[in-house]
Every structure is written in C-alpha cells, then in structure tokens.
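One protein chain omitted, others in place.
A, B and C are the chain letters, set down in written order, and residue numbers restart from 1 in every chain.
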Amino acid sequence: MHAKESIHSNCGVVGIYGHKDASQLTYLCLFALQHRGQESAGIVSSDGKNFNHLKKRGLVSDIFSDPNTFNKLPGYIAIGHNRYSTTGGDIEANVQPLVMNLKEGPIAISHNGNLVDSSILRAELMDRGSIFQTTTDNEILIHLIARSKKESFSEKVKEAVTKVKGAYTLVIANRNELTAVRDPKGFRPLCIGRKEGAYIFASESCALDLINAKYIRDVKPGEMIVVNEDGFHSEMIFPEEKKAYCIFEYIYFSRPDSKIFGDNVDKTRRRLGKNLATEKPAEGDIVISVPDSSNTAALGYARTSDIKFEIGLIRNHYIGRTFIHPIQKQRDFSVRIKFNPVEGVIKDKRVILIEDSIVRGTTLKKLVNLIKNAGAKEIHVRISSPPIISPCYYGMDFPTKSELIANNKSVEEIRMHMKVDSLEYLTQDGLLKSVENGDNHYCTACFTGEYPVEIKESFSKGQYEED
Amino acid sequence: MHAKESIHSNCGVVGIYGHKDASQLTYLCLFALQHRGQESAGIVSSDGKNFNHLKKRGLVSDIFSDPNTFNKLPGYIAIGHNRYSTTGGDIEANVQPLVMNLKEGPIAISHNGNLVDSSILRAELMDRGSIFQTTTDNEILIHLIARSKKESFSEKVKEAVTKVKGAYTLVIANRNELTAVRDPKGFRPLCIGRKEGAYIFASESCALDLINAKYIRDVKPGEMIVVNEDGFHSEMIFPEEKKAYCIFEYIYFSRPDSKIFGDNVDKTRRRLGKNLATEKPAEGDIVISVPDSSNTAALGYARTSDIKFEIGLIRNHYIGRTFIHPIQKQRDFSVRIKFNPVEGVIKDKRVILIEDSIVRGTTLKKLVNLIKNAGAKEIHVRISSPPIISPCYYGMDFPTKSELIANNKSVEEIRMHMKVDSLEYLTQDGLLKSVENGDNHYCTACFTGEYPVEIKESFSKGQYEED
Amino acid sequence: MHAKESIHSNCGVVGIYGHKDASQLTYLCLFALQHRGQESAGIVSSDGKNFNHLKKRGLVSDIFSDPNTFNKLPGYIAIGHNRYSTTGGDIEANVQPLVMNLKEGPIAISHNGNLVDSSILRAELMDRGSIFQTTTDNEILIHLIARSKKESFSEKVKEAVTKVKGAYTLVIANRNELTAVRDPKGFRPLCIGRKEGAYIFASESCALDLINAKYIRDVKPGEMIVVNEDGFHSEMIFPEEKKAYCIFEYIYFSRPDSKIFGDNVDKTRRRLGKNLATEKPAEGDIVISVPDSSNTAALGYARTSDIKFEIGLIRNHYIGRTFIHPIQKQRDFSVRIKFNPVEGVIKDKRVILIEDSIVRGTTLKKLVNLIKNAGAKEIHVRISSPPIISPCYYGMDFPTKSELIANNKSVEEIRMHMKVDSLEYLTQDGLLKSVENGDNHYCTACFTGEYPVEIKESFSKGQYEED
Partner (left out) sequence: MHAKESIHSNCGVVGIYGHKDASQLTYLCLFALQHRGQESAGIVSSDGKNFNHLKKRGLVSDIFSDPNTFNKLPGYIAIGHNRYSTTGGDIEANVQPLVMNLKEGPIAISHNGNLVDSSILRAELMDRGSIFQTTTDNEILIHLIARSKKESFSEKVKEAVTKVKGAYTLVIANRNELTAVRDPKGFRPLCIGRKEGAYIFASESCALDLINAKYIRDVKPGEMIVVNEDGFHSEMIFPEEKKAYCIFEYIYFSRPDSKIFGDNVDKTRRRLGKNLATEKPAEGDIVISVPDSSNTAALGYARTSDIKFEIGLIRNHYIGRTFIHPIQKQRDFSVRIKFNPVEGVIKDKRVILIEDSIVRGTTLKKLVNLIKNAGAKEIHVRISSPPIISPCYYGMDFPTKSELIANNKSVEEIRMHMKVDSLEYLTQDGLLKSVENGDNHYCTACFTGEYPVEIKESFSKGQYEED
C-alpha cells in the first residue's frame, strides 16, 4: 500500500441546506468551482434519514452526466467537493466528500486546506486503535469527532477542530444538519449565499452566481456555523488572532469573476498589473498575456504603460486530462499543445509577456521559445507577483523548496536561463499595495518563508515522503 | 431506420504520406483542428498492405487516450477526420474516415463540405443495386469509384468527382497512395505541409504548426494531388472557374492562428473589427467581446474607436459535450453556464459588445440579459459580419431559412428583441473590404442568398427532412 | 484489413412474425439456442416502418441484460441470430443478423450454414462494383437481392438463392414480411411453431418449448415460406433432390431436448449408445460419460451392457469465454479447469468412458490422463460415432483434414496415443441404424469424405486461408 503521509491540495467545497434540489445546486456550484480541482469530485446528500453519494475521478460534468443521477441523490442537504490533484496512493478511497458511519449515524466532510500536524495526530489515533481508510487530512477530523465524548454533534466538531492546526475550511453534513467551519487565520475563502430560503456555502462567489443565489457574506475566520431545522447558528469558536488569507488565491487560483476575502479578484488582479507596470516598466510594442490566468493583469499593465494589449497566444481548451504525447522527442511540445503563438501579432514585435508567477520555470521557458520562433524581436517578461521561494503548507500544491527556480537562482540568472531580454517581478511591497490591509491580513509565506502557523520540524521533512 | 437524406457539416480533414509516425502526426493534427468538429473523430492508417482504423464519437484526446493506440495504427500513410455535428440517424456508421473494401482493396475517405446533389445521386446508385451503409455524402463518392471502369485508381477518383457537385475537400487513402482533391470553387480550405520528407494535407495551417511541419501552399481549387512511391503529382482536373471561398471561415470558423485562403485569420478578423468601428461607431466606456471567437474583432474595434478593451465575460471551458441542465426553469441558464459577467468590469459602464454573427439570436439575447443584470448602464451590440439571411448548402451547419432571425426581422426589430440600446452589423461592403479580392473570390451566399453552385429545387426542399 | 475469404460456422437462427412481444420472444429463443453459438448474438425488429437492432459479441443473457432493451426493439416482426465462432477478421461487422438498406428499405438476414461457392460469387459481385462490408456468406445473398430486377421481394429472394449453393437456412425480415428458406438438401434444421397467432421459426424445437409455443412442423428442404399481412405462404422453390441432413446435429450439436429432422435428439443419441454397446462391448465396472454432451449415449451404453452408470467427471460451468490460464506450464490444465474426476467413483475401477466424437484428440488425451491419476484401474474409451476423417463444408466448424486425428492414425494408433486399454468407434452402419431412413437422408461427409454438394477444387483449398 503506497501512500503519502498526507495528501493535501487546494480544493473547492460546497454545502447546501434547505433546498429540495440540494444535490443539483451543489453540482452546479462544483461546476463553477471546477478550476479549484479537476482530479475528482463528489456529492453527498441527505434527506434527513439516509445518505447517498456519488464520488468519482474526473470532471464534474463527466461525473454527473447521467440525467438520473440526481434522483439517486435526494434530500434537502448536500455537500460537494472538487479535488485538485494527488500524487500517489490508493486514490479512489481519498475522493471527497469523505463519508463515514459513526455511532450517531453517517457524516460527510468536505475539506479545503491542509492540517499542519496531521502525521503526528494520525499516529496518536492509530496507537489508540483507530483504523484509517484514507490518507486525507479530514479522516483525522472524523476520528476526532467519533472519539469525542461531547453530547451534541456541534460540540464534538468544536472539540475536534480545536485539536488540529493549519488551514481548513470545512463543510460537514450529518443526517439533518449542515456545519461550516473556517480556521482562525482564514487561509482559504468560504462564502455564504442564499437562494429560495436555502443556505449555500461555497469556496468562491462565482458558484453563487451560477445558481442565481445571493451573496451574503464570508464565513469569518474562526467561525463555526450550524444550520438545522432550528435555523442558522453562528459561533466564534476561537479567540481572535492575526489573519492569514492566502494571497495566491488573488494572484492565480481564484476565478476573476469571484469575490473573495471581501474584494473582487478581477480588480485585485488588475491592480497587480498596474503596480507591476509602475514598478517595472518595459520598452515594447505590445503587451500579451499567458492566457487565461494572466489576462487581467496584462490588461492592467497595458493600460498603465499605454502599450497595446494583444492576443498573442491562442490557448487550446480541448486538452483533456489524459492527453498523450506520442512523439516525446518533439521540442517544446508539451507547451505547444497548449498554446499556439499568433504569428501575425508577434512577428517583428518587441513583446512584453505578462505571467502571474513562476514556479519551476519549465513551462515559461518553452513558451518564450515558441514566441521567439514566431518572430518576436525582443521578449520582456513581467511577473505579477514576487519570486516564489518557499513551499506552501496550507494547501497550495507547490513543489519542494529545491524545485522552486527562484530559490536557486537570482532574477538575473532566471532571465539568462529563460533567454529573454528582460525579466522583472512585482515586489513584495507592490503585492501588498494591491490588496486591502495588505500588511496585516495575508499569508505570503511562499514569497517570504515566514509561516503564520508553525511547522514542526519532523513534519516538514516527512510530508512529501512515502512511508 | 431513421436517417436524414444527407448529413453534412463543416469538418476537419488530415492526410499524411511518407512518415513512420503517420497516425500519431494525424492525431496531433486532428487535435489542432478539434474546433472544426467535436462530434466524432477517426484515423485510418495503411502500411502498404493492411488498413487499420480507430473511429469513435467523442473528442480527439479522449478517443486516442490509450498510449498503445498507435501501435494498432501502423504505417506510413494515415488520414483523419473531425466531425462537427449530426442531427439524427445511425450515427456510429457515419463516423469518418469512411472505410470500404473495393475489389482492388480497401479505401478510406475523409470529406469536408457538402455535395449539393447527393439525394439524386444516391437514388440513382441504389436503383442500380448499390447498398449504402451510411447517410454521408462521401459514401456516394466511394460507390462512384467502385463502379468506375477506369483502370488506375486516380482515374477512378477523377471520374467520380466529375459526377458530383458542391463543396468538397477530400483526402483519400488506398493501400499505397494518398489523394487530395479540392472542388473547383474551393469552398473549404486545404493546405499542404512538409515534415521530414513526408507530405501533410490539413484543413488549416494550425495543424502544421503543432507538428512543426512547414507550410508549403494551399491545394488549389480544382486540383487533384496524388502522392505515392513515385512522388507528388498535381493535376488540375477541372476547367478554371470563379472561386467561392467560404468567407465565414474567416469570420468565425477557422482558428485565429491559422492561415487559410492565403491570409492570416487573425489579421482578417481584426480588419473586420476595424472596419466595423469605422462603419458603425458607438458611444461607450468599454469594448468587450463574446469570448473567444470575437476577441480579435473586439480588439480591432477598440483600437480603431480608441475605447478601452476589457475582459467582461469569463468563459467556462469545462463544459463537456454531455453537460446536463438539471434545473431547466432557471432563466438564461444555458448561457450563464458558459459565460459569467465580471461585475467589477461591467457595473455602471456603457458596454460595447462585439459578436461575430447572429444566427437565431437566442444565445445573444440571454447574454445581453446577463450583462444588464451585472449592472451595465447601456449595451451597444456590434456584429462583425452582415445579417445572415440564407442557409448554407456547402457545409456550414446553419438552420433553415425560417429560423434565421435576420430573415424574419429588420435590424431595428432585432435590436428591440434583444433589448439593447443599439445594434449594428458590418455591411457587405465592409466585409468584402476586409479580405483580399473580396469581390471575386468569396462565397457570401449566407448574407446574400446568391449561391455560386445551383441548388436544384427538389433537393433544397428535401434535404432537411426525414425520409 | 485482415479477413478470411469466408467465415462460416454452425449457428442458431430465429424469426417471429405477428407478436407484439416479437423481440422479447426472439431473445428467449436465442437463449434456448445459446449452445449453437456463444460468440455473438443479435436481434433486429421491425414495426412495419422502422428497423431497430441490437447486435454484440457475448452471451445472449449478457447482451440483453438491460430491462429497457426491448423498448428499443419494438415491432411485431423480429429475427435473431447466435454465432458460433470466428477465427479472425473485423468481427464486429460480421455479427448477425446483417442489416442493410436496399432501395426498397432495410432488410435483415440471419443465416445458418455455409455457401460452398462464396469466394467466386463474391469476386463476381465486386467486379461489378458491389462493396462488401463483411466477410459473411449472407452479405452475398443481400447483394444478389439488391441487384435482382424482379419486382416483388419474395421473387428477388428466390432469384438470389438459386444463384448460390451449399447449406443454408435463412430467416429474412423486411419492413413487413418474414421469409424463411431452407436449402434443397436440408443440411441444417429449421422448425415452425405457433404461439398466440404468431409464427415462429427456430433452428431447434427447444426454442419453441421455452416460449411455450406449439411445434407445427419443420420447414421442408427447398421450401420458401413468406409470412405477411396476407398470411402464411409456402412454396417449394427447388426441384426435389436427395436429402443431406447433418447427422452430426444428432451426435453432438443439437440439444437433447430438441426435436430435429423429425426425431427426438435424446432418443437418437440413446440409440447411438445402445448400438455402440452391441457393436463394441467392453469389460468394465462402471460407465461414465464426458458431460454433458455424451450423457445420454452413456446411459444407453450402460443399459444395454448392464454395467453401472456413474457420474465420474464433474464439469465446471463457470468457465467464461475469457478464462485465462495464468500458469501455462501446468500439465493437463486446460482440461482440468473444465472437468474434475470424482476420485471416490473412479478409484480402482475399470472405467468405460463414453465420448460422442474425437476431432483432434487433444482434450480426450488429457482427460484420460486425469482419470488415470484419479486411480482408474483400466480405461476403455467408446465413441458414439465413426472416426472423423474429412472437414465439413456445410457449417460445422471442424479443422482442416490434416488436423483430424483419425485422418492420420489408425484406431489402434489412436488408442496407443491416448494410452488407454481399449478404444472403439461406432461403425458407419451402426450410425445409420440409429436414425430413420439412415441410408438416404443424411450427410455423413465428415465420416466418409463423400460430399453431397460438390466443392470446387480452388475453393476447397482457399477457404481456410487468409487473403
């Protein structure tokens, strides 16, 4: 049994209470959150007595393509989950929402984030005879709930989450209640909406838009909300502490048409582009973006620098998850299959290429090469965030420190490696100026190495290794 | 057996001669041409003795997702096909390339276009005892080849195509030859490329780009090319006549990074936007496009009119072919699932919305409504082509005349129907100014009703009916 | 395209006219005839206007396992087919019933038997421009029907069958008629039944039993029956000739509970055992059979010789079509997986083993070895038919002459090869005494090499070879 100590990644979560079409609305929300996880998806519904679920690897629209599906997911409560990616192990068992039978009946959990002390907690529980079915963080939470001696379900949940640390937004269903929890630092987004009397929880507001639900507010960091037949109950279950919203959600991960952490992603991303233009101007004929994630920043950059925005790269959207590269030796092929440069736009131009971030740098290097072959006279790369130098322990799926190019090379070395005419990053200062309360409310550990929740030494070593 | 008299539609075709990885390269070309047909795809290969094929409904990357696939498609000759859509009948049998066994051995045909006299030809052949397996046009061609008394294969093909009329670009494989034919008016594009000694035929040049092949030239209207062990043989098999390139390939159908009919699609599309801005200016704060097909025209419009280009609609690219709409009653849902307006961009703005064309108008009406709900102060729609008033009999899958909104309503009536502040189309004159030799070389029948190849009365009635 | 000149084999055919549940009854008949073909099965139904079909590889109960299947096969006419086995080629296309569209509408054919001049006929038709989709004999018949200039459908069929020779029982459906034909020598069985006003045609009467239909009579050799809205029409379409019923249907192929060629299979098979006991007695303690096909003959042998009948071999009925033999080196494994000897029965006994026939002899040799290892003191093999020395050209799937053990070895040599204490076959005389009119009515070509329908030299060579 090959298994990672802990498999974690950014994901999308949804929960709905009080709608006769709960599972169908959950499905649509998951569809809107597809960008947060393309590996697998699942829905669990409850009609007050029985749980039903459908969980599978694949895209939301493929998994729920049978029109009869929702007859098999009846009930007024439903939760859903989109999973980003996993790198090993017995994957089917890990597909969320996790469903387990406790003495009091079945419960289901959707989790976005990453617990920082999971391997230690897991070992303690196994010592006491708990049997784990999966390698996911949220099974730890379920065992903590199962072993809690508290009387009410919400007390059990409260006790369980106080025993864990790290980043988590949770949506939990039991037979007749829906519970939502956001960790005290608020790493990951979670918003509340309403539609036809029902309550909806979703990672991003674009999910509410699709089902025509009204955005109410965000779940607050440290807040636990229980919705049941007695109504909506909010409780702040942690003492207040400094926030640590993931700034990378703004830079890359969230959808531009979403509102998270109280602000529009699109507007924030445009500010990143504008600040980048101000900080790191470039002499060029056209501004192009790496579509689609850098489009808005590129527009902002073009506007501020008063250089023409052009569509210089066509992205192929037909690439499925199983795309095979039959002719491995073809140079730059893995990038060419995704992006085709528009020669008529690029040829003989000084190109300013806007990208949101550089992780390993392999893709960008190939892309630059394609643009060069399409006839660009000069290439100036501008990155709308600072250099990534540290891994994320709170849910973003970055590689290990040694694989991060900015951890090993100076900006000038990266420029030479990319073979571009100039390369500049947004500064940490420019980054924080682009968001509200930049100084206090954000986790920027991937750019600074300063982790808002301490990582124990042994864990930080072990987490990427096979046991 | 339900069957249309004739099922036709725009498609993508590929043919490769003389490469040891012929089927793999064909697969990549089909992938690049996926936009020309998402209904089904297929590849037939020949190693000089045996034919092998894989044909299926679905996307190219799904059909060819098994890494062993290409071991089962050996040979130095391969042809491929992407099918756009069909509306009825025993569809599996229709998946191209069509493979049939003649006395001389198997042949396979990929066809893009539409024969205008197919039902008459089919009836004649059946009268003489021919048994049809499919409802596709190209089976007619195969029967004509099978019944030809000419000696050589290329003579048989030549005899067969002289008996048909309409739009066709054909790629035909027999055991050891590859034949490409383009109809004398040249309705559909077909280009020639070379890579490592091999010859490649493909509907658009973006297919050549992906496999790093060199674009040589277009197959000429009325040209038949045979490639076999004796080399490359070109013959003009029809007397020269007036050309009729499909202008809609530029407006909407082809990829912006392709070169067809001798010009870049991207550049042509930008000229459409510029001419539209000149002809039909609008007072507005921002120019947005219906992504992705109208992006380039919108950029052209914004540039010429000196109004800010913005990304006001986010397109969801995860919509699979089987997407289900569980909650039918939700208003505008079918459009909302595809496009989400970016409120931060649109709110309180006078929006100029660029769209390439209006067919029935149902989608645009819903889209306009979404934009209005996102807070647009005014909406001005500009269409980068003239009103579509007549169906296409040469391969473009337009509905019948009565369903075309511009056939039933004046521009002002359409504007009122759309509930927008203004609506304007590019003129026929502006359209023709956007392309080279606009006056002589193009088919604009969908805008004018003037058909370059005559449609016989009885056929034009019968073609959309069930038999 | 790999393809045999002609793929033929014994099969089961069914046709029903005039029942609202025609396709369901056809399914049950096919199920009863499953022993006649486990390779594939199919049903085509007609409601007077449209044809529908389901054809697939696999067992009848697997193919038609979806309860909704029959809603998709509506109509009062249905024909079905079970296919025995094929050894190569593009098999899916060959699955019967074959459905093709003629000018007059679709037709479907189920065929049991083998045309002896198929490669010559096929070549002639291809010369004239016919395109073949399959490698089956009955496509030849369809092309002959398609090219017939006769007016009525039944006249076309009549003309077509007079152009072919060999063994054929055909059931043909067009939109509103059911036609059944049996070749003039009557090689293969075909019976007529009635149920609730409907007419049923089936290869064996056990199919009628299962659907509670009444057995009426056999279709006569040389008879064509047409059932349509005007009723039941019989016509003798060939001049009378000597019959050639396949005697192997009695020996092995048909089910013991069927009535064919006018007699019970069970009773005939018992007479084979009794005559074998009289002709070739053996000294032994117990008589055992190779289950299940030799059970009845073994009972007959035991009764006549007054030796105890025992169940000495247990047959495993769970062997699916895809059984894999993971440990190839295990001796006798392929037989052991099918049969387990009952040691308590066999140990220290002189065993008389009854088998219906020996083809290659490989299975029997292994079986004998298993029985020996289970402790048999002596083994006496008795075969309830004469030595097979010649292949069958009329539908029975025997190997080529050189692979038939009795063609290469004397009975004594076979005995030594099998390592048994004695081995005896029923004589040709004993065989013919076991059936009515043994001298005149039967084809015994596999035992004698005397073929009732001449095989042209070139064909007899070519038929088992790849082209």
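For this structure, a couple of remarks:
One rule holds in what follows: a residue touches a chain if its C-beta (ideal position, glycine included) is under 8 Å from a C-beta of that chain, and two chains touch if they have at least 3 such contacts.
Note that this is a predicted model, so its numbers are computed, not measured.
Of the chains displayed, those contacted by the omitted chain across the entire assembly are A, C.
Considering the full assembly, C:D209 is the residue among C:E139, C:D209 or C:D356 that touches the omitted chain.
Across C:S61, C:S152, C:S410 or C:T448, the residue that sits in touch with the chain not pictured is C:S61. Only one of C:L28, C:I77 or C:I131 touches the absent chain when the whole complex is considered: C:L28.
The missing chain, though absent from the display, is touched by one residue of A:I142, A:I314 or A:V420; that residue is A:I142.
Against the chain not displayed here, chain A makes contact via residues 1-2, 50-52, 99-103, 106, 123, 126-127, 129-133, 142-143, 146-147. What chain C contributes to its contact with the hidden chain is residues 21, 24-25, 27-28, 31-32, 34-35, 38, 59-62, 64-67, 69-70, 206, 209-212, 255-257, 264, 266-267, 295-296, 299, 303, 308-311, 314, 316-320, 322-324, 326-327, 330-331, 336-337, 340-345.
By our rule, only the chains that are shown with their structure count from here on.
Of all chains, the one whose mean C-alpha position sits at the greatest distance from that of chain B is C. By the residue-number overlap criterion, the interface of chain B with chain C counts as same, with over half of its numbers used by both chains. Chain A and chain C have centres, each the mean of its CA atoms, that are 63 Å apart.
For the pair chain A and chain B, the distance between C-alpha centroids works out to 37 Å.
None of the residues of chain C touches two or more other chains.
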